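Note that one protein chain is taken out, while the other chains of the complex remain in position.
Then we have chain A:
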Amino acid sequence: MDATTRAAPTRKASALAGAIRNMTWFSAVLWALMAIVGLLVVYPLLTALIHEFDQVVIGLGELGQGDLAASVPTVLWNTFVVVVGGTVIALVIGSALAWANERSDASLGWIGQLLPLAALIVPPIAGVIGWAVLLDPRAGLMNHFIRNMLAPLGISFDTGPFNIYTMAGLVIITGLYIVPYVYLVVSAALQRLDPAVEEASRVSGANPFKTLYRVTLPAVRPSLVASALLGVISGVSLFSVPAILGGGARIDVLSVFIYRLLSVYPTRIGPALVLAMGMLVLVQVLLVAQHLLIRRGQSAAIGGRGFRGTRVKLGPFRYLVLAMAALYLLATAVLPLLGLLLVSLQPFWTPSINWATLTLDNFKFVLLENKTTVSALINSMWLGFVVASFNMLLTGATTLHFVRNPAARRLADSLTGMPATIPHTVIGVAFILAFSQPPLRIYGTTAILLLAYVVMTLPYAARAASAAADTIGIELGEASRINKASDLVTLWRIMLPLALPGLVAGWIMVFVHTVGEITASAFLSGTNNPVIGRVLLDFWTFGNFPQVASLALIITVISSTFVGLMLLVTRRRHAVTVS
């Protein structure tokens, strides 16, 4: 690079001209790639709407009368109950655990670290299948176990006592997978809140619980509301739980209902598109609300130093909190995995385990014999690898390169963050409709999955890259420039090594999300381009339960191995970081 002068022809160049003058081939490539990704979001939505406009009109009519007019209100009501119920459960569990971990002597230790990762370690699809095999009213392993325990007492049932295929089951399991969102947001808010404000309340004569209600909760209220909205948004797009449980329970929620509209014959494009757009609008409204609240929330944040105040002594309640945390991990990971393991080792799903016939045949079938599962595994892994690499390279290079240019970084951030505002169901619908017609007729190929995954996981990548860049003090880069390093040398020798652990963590996160992805996989994958998510759903529908269980276990092992690696990488930072 030219290190002497950058002369401008005119006296007062406009900001735009200045930006173009400072454009290097490197930043030009970055902008081009981001523009392409941005296009990948906008193009399918617009194409779907424009091409199927007459269908939209028809769809509006069909929703007003006919069979849909009767079923859609029920679907909407179900969705409302599942999402709001799940969010409430998550809010209670998530914020209680966050408070206990940040402010009480019931520090959760490693559980506290794993909690926000629960949904990554055990992909929701695996977890929910695990619960289905545990609490199926007839064949559920746990139900069977409980019945056996109760029989000697003279209490006997043929089914139950629990039934996962109910509204309650749907709500609780949905809630379990929203907990990490709440926990993360509330934890962060509590970390920002200077414990001194709570100590001041204690010194002023309020007991711990009064302090909690009068000081702590009001101070983090914006974050509570924000996390509730986040829960609603993620609950609306959650596909795995209703896809697995909704069928047995005969309860349809929106995301699965839309999928059905497109997978029945004849497909009902209009109503699907109208409902998807409604979902999109709802989420946009919620996001705007969340944005406003978080802004206010940040201005209400007090202090910023990470110091630890005295912790509230919970006494015997400590064990209650610890039990709650343990129970959560049990519910999201241990029990469902146990269920999956037991079913996967049997030739058939039977509630009573015959220890003599345990077999690894299912794993052999899934991993070696069955063409579909083998190619699904290979496809998913390969896609995960490519998607994670592309997204992390793009977002990593962008964030680190534009570190000194806040305006460029904001623009890049809003481009890469855009897909986060679009429910995956909507992405699925738009991709199907837009990419099954010219000029880009790629429906049924691996390419469409690749594009969809790139779009869907881009926000995760961007967030990880931002977090990695933000931990590097600005002065570290400036010191490099002062020491005569060009921009690219600074990027290569200073910023990249320092950001690497964060970038690797981001790569793993994207990889894991891609491998365990369900929604887009359901919409876009088929016999020609199978991926794990789609195959799991199909096998479940066809009743190949032992194979489903072993496949679910396999992706759990893949996920948790990678998450373990991620923890290792992020833990192994330089002994003490400077500035």
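In this text, contacts are C-beta pairs under 8 Å (C-beta built on N, C-alpha and C of every residue); 3 or more make two chains touch, one makes a residue touch a chain; residues count from 1.
Convention: contacts and distances are computed from a predicted model.
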Candidate names "LLM class flavin-dependent oxidoreductase", "Iron(III) transport system ATP-binding protein", "Acyl-CoA dehydrogenase" or "Flavodoxin I"; UniProt protein name, chain not shown: "Iron(III) transport system ATP-binding protein"
Of A:Gly160, A:Pro218, A:Gly473 or A:Gly564, the one touching the omitted chain in the full complex: A:Gly473
Residue touching the undisplayed chain, where the options are A:Gln113, A:Thr159, A:Ser486 or A:Thr561: A:Ser486
Chain A, residues in touch with the chain not shown (by the definition above): 3-11, 13, 473, 475-476, 478-486, 489, 493-494, 497-498, 574-579
